[in-house]
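Just one protein chain is left out here, and the rest sit where they should.
Chain lettering (A, B and C) follows the sequence in which the chains are written, and residue indices restart at 1 in each chain.
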Amino acid sequence: MDVNKVKIKALPSDDFKDNETLQAYIDELNATGTNVVVGKLDQMINWGRANSLWPLAFATSCCGIEFMAAAAAHYDLARFGMEVVRNSPRQADLMVVAGTIVHKMGPLLRRVYDQMAEPKYVVAMGACAISGGPFVNSYHVINGADKIIPVDVYIPGCPPRPESLFYGLLQLQRKVKVEKFFGNKRIVRPYNPDTLINPKTGETVKVENEFNK
Amino acid sequence: MKQPLELTGLISNLHTFFRSNLTPFWATVIEGALVLIAVLAAYAIIALALIYIERKITAFFQSRLGPNRLGKYGWIQSVADLIKILIKEIIHINKVDKVLFYAAPFFVIVSSVLTFGIIPFGQGLQAVDFNIGIVYILAVSSIGIIGVLLAGWSSNNKYSMIGAMRSGAQFISYELSAGFALMTVVVLSGTMQVSEIVESQRYAWNVFNGHIPAMIAFVIYLISGHAETNRGPFDLPEAEGELTAGYHTEYSGLQFGFFYLAEYLNMFIIAAIATTVFLGGWMPIQVQGWDGFNQVMWYIPSYVWFFAKTGVLIFFSLWVRWSFPRLRIDLLLNLEWKYLLPINLVNIIVMVVVVLLGWTLEDLFPIFRP
Amino acid sequence: MNPFFKYFSGIFTALGSLIGGLRVTWRELWRKKVTMQYPENRDTLQISDRWRSELYMPHDENNEHACTACGICMINCPNGTITVTSNMVENEEGRKKRVLDKHIWDYGMCTFCNICVITCPSDAIFFNNDFEGAMFDRSKLVHTLNKPGSKLREKKKNLPPTPLKGEKGATISPPKKQETQQGIDDKKVS
Partner (left out) sequence: MSNIQDIILNAVPEALIEEKQKLTVTVEPKQLHPLVKALYENKDLPFDYLISLIGMDWEDKLGVIYLFSSSKDMSQEIAVITATEDRENPLLYSITDMYEAAHLNEREVYAMLGIRFINNPDMRRFLLDGDWNGYPLCKDYDADPTLNPITIANKEITDLAPRIMEDENGNLVESVANIFDEDDYIINIGPQHPSTHGVMHFRTALNGEVVKKIDVNSGYIHRGIEKMCETMTYPQILHLTDRLDYLSAGMNRHALCMCIEKAAEIEVPMRAEYIRVIMDELNRISSHLLAWAAHCNDLGATTAFVYGVREREHVLDIFDKTCGGRLIINQNVVGGVMFDIYPDFQKDVKAFIPYMREKLVEYDDFFSHNPIALNRMVNVGNMSREDAITYAVTGPAGRGSGFSCDVRIHKPYSLYEKVEFKEVIRTEGDSYARYMNRLDEIEQSLHIIEQLIDDIPEGEILAKVKPIIRLPEGQYYQSVEAGKGEFAVFIESKGDKFPYRVKFRSPSLAAVSVMPLICKDELLTDFIGIGGSMDYVIPDIDR
């Protein structure tokens, strides 16, 4: 499958950035190969999934306000079918990490992510969630949400304007649309090794909570 | 009267076809299966349509556009939601009360399907028609609350628990008002059978026939109906602000889908019952003696009448929902016990008096008598 | 006041103000909607000229830029978003001169405080308003601003129109789409 076959309404795929990464992702998925019938079913399922991404706003700071602005009248997240903001992680498909993640919040971010049902996606919105942003040198800030959970799309900005957020969500839709429900699963990227290895002892930190016992 | 678009002919043809070609047992089985399929299909389609309509109308009230990227005006948006939710993972949670946890969504959905069965969608389009139809409605619709309570109790989650307890208090209170409001109509039309209630409203809808007390009963039924189904501004059990998602916080995937569907369907059911008992159901607008006019009205099939009237009520419900803030639990109970219930009790007596003294529209003006 | 009368007047004032609320939403139902439809409106979308999205280094037709690799932007950046690497190159007269090797800017870390643009002594870097920056890969957000093979502009001739630079308050022509697109292709840093 070619990346140009992934259609998004009103935005031709040539105008999208970062087509190479998506193409590499498709190739990786295609490595196992599937037959045509399943492919069609996959397309239908992906169409459903991509257009019904119910977000969970993990909003910690400024970016959360821009997320709210995006959901309000001027920008209207509802046009993408995404206005059904679920506050319960169990019912959400997409976690929008909007804001700084600090040491104290880290375990909770991970826990909320673990509570979500598959298929689940994560969008890192804003500089803080991508890399720690303005607070990258601070003692209490985790430099990027991807140290704790896998991130599918990075939306830069501080905070990104709602159009930027929409562009990021469209990118995510493209990613959802190339995945396979039958045959092989979506590729879950490994967690950043920093978090899973205790820097003191060199051992892997075992996450213990009531959800994975 | 000519009724070219009605389905009554088709149904009776099918009925005679099965009866003449099969043994009575198999005829009943097949007819039953067909009715079940038809009801479930209608259930699913109406739910999808309602989800779309609600999202769109909500958006318009909020000066937004709502879903508009899937199909023209986004009309297949809820199909995408359906596909997504069907294959979404169902999380199995360790520390829940397993049996109750898995049973709860079924209670909710079964309750609303059963109530759905008694709604007369049009002439002859009614799955069951008891002679105690109103009692059936009241009985069956209260099964849903068991589902909500079980969901809240079994989830082992404090938010769910509070949501469920609120729901219980709310439902029990408003069930009284809803019941009394319907009883007011029973007093007026003298029957509990749904088809007869519709038939009795041929020339004067109940809401006009019983004038003042009927109108009060109508308003009270709408209020308490929405309170019963946990629709805004009475959506305390799932008050997003404080309880994240209320009683269904721990449900995911299709189980959550059941709650979600049932919520929308309950809104429809309340509107449909209100239409049936107060607004003449599927009966077209008719005036005694104006045969030409009546004929024209009958050309519009009865199910269109039904859905049009129901649609108006649903629109009104959405309008209210998106205009008002949420009530607090004590205000909610105040409203019921201090206002609705006393008014309702007085109202039913007034209705009895009106009927006994022959002050209904039908009695006063023979032109409205069927 | 008579409690009986109060009970009923309470009901009616409440009903009156409820209807007031309903009227507001009813009017809103028929008003024109304010929603701006991105991405359908991409061709007509007006983003403010001053909106800061991507840092870029203007290059002229000879593939020359104005950056002298002085590193002031790097020093002034509050969180180390900018890294300027330079080489010492001997010119014809035998004097050693600092030449820009790579001007690396991290889109995913920038706070858009505009200090680098304001303090740049040679007006070499500016922000554009191309807000479409979401990527699948974190490393794609790290941009090298100078194009491969580009070099320092010798004299201050044929300057491209100076975009807005803080205190000058001038209006700018927004950077051409083509230019940024090209820029992106070059901004691959592994």
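As a working rule, contacts are C-beta pairs under 8 Å (C-beta built on N, C-alpha and C of every residue); 3 or more make two chains touch, one makes a residue touch a chain.
Keep in mind the model is a prediction, meaning the values are calculated, not measured.
> Could you run through the displayed chains and say which ones the absent chain touches?
A, B, C
> Could you tell which one of C:50, C:102 or C:151 touches the chain left off the display?
C:50
> Would you mind spotting which of A:29, A:45 or A:72 touches the chain that isn't drawn?
Spelled out, the listed residue whose C-beta touches the missing chain is A:72.
> Using the document's contact rule, name the residues of subunit A that touch the chain not shown here.
Residues of subunit A in touch with the missing chain: 58-62, 64-66, 68-69, 72-74, 87, 99-100, 102-108, 110-112, 134-135, 137-142, 147-148, 158-159, 161, 194-195, 198-200, 205-209.
> For subunit C, enumerate the residues touching the unshown chain of the complex.
Touching the chain left out of view, subunit C contributes residues 13-14, 17-18, 20-21, 23-25, 28, 34, 48-52, 76, 78, 111-115, 118-119, 127, 129, 164, 166-167, 169, 171.
> Going by the touch rule given at the top, which residues of subunit B touch the chain that is not shown?
Per the touch rule, subunit B residues meeting the hidden chain are 61-64, 158-159, 162, 166, 232-233, 235-236, 239-242, 244, 322-331.
Keep this in mind: only the chains that are shown with their structure count from here on.
> Top contact pair of chains, counted by C-beta pairs?
Comparing chain pairs, contacts are most numerous for A-C.
> Based on CA centres, what chain would you say lies at the far end from subunit A?
The most distant chain relative to subunit A turns out to be B.
> In angstrom, rounded to a whole number, how far apart do the mean CA points of subunit A and subunit B lie?
39
> Just give me the whole-number Å value for how far the CA centre of subunit B lies from that of subunit C.
52
> Hunt down the residues of subunit B that sit against at least two other chains at once, touch-wise.
Touching at least two other chains: 62-65, 68.
> Counting only residues that touch at least 2 other chains, which ones in subunit A make the list?
Subunit A, residues with two or more chain partners: 9, 73, 76, 79.
> Can you check the complex and tell me which residues of subunit A touch subunit C?
Going by the criterion above, the answer is residues 8-11, 15, 17-18, 21-22, 25, 73-76, 79, 127, 130-137, 144, 146, 151-158, 160-164, 166-168, 170-171, 175.
> State the interface residues of subunit C toward subunit A in the complex, per the touch definition above.
Of all residues in subunit C, those touching subunit A are 33-40, 42, 45, 47, 51, 53, 78-80, 106-112, 131-138, 140-141, 184.
> For the complex, which residues does subunit C have touching subunit B?
Residue positions touching the partner: 11, 18, 21-22, 24-26, 28-29, 31, 33-35, 37.
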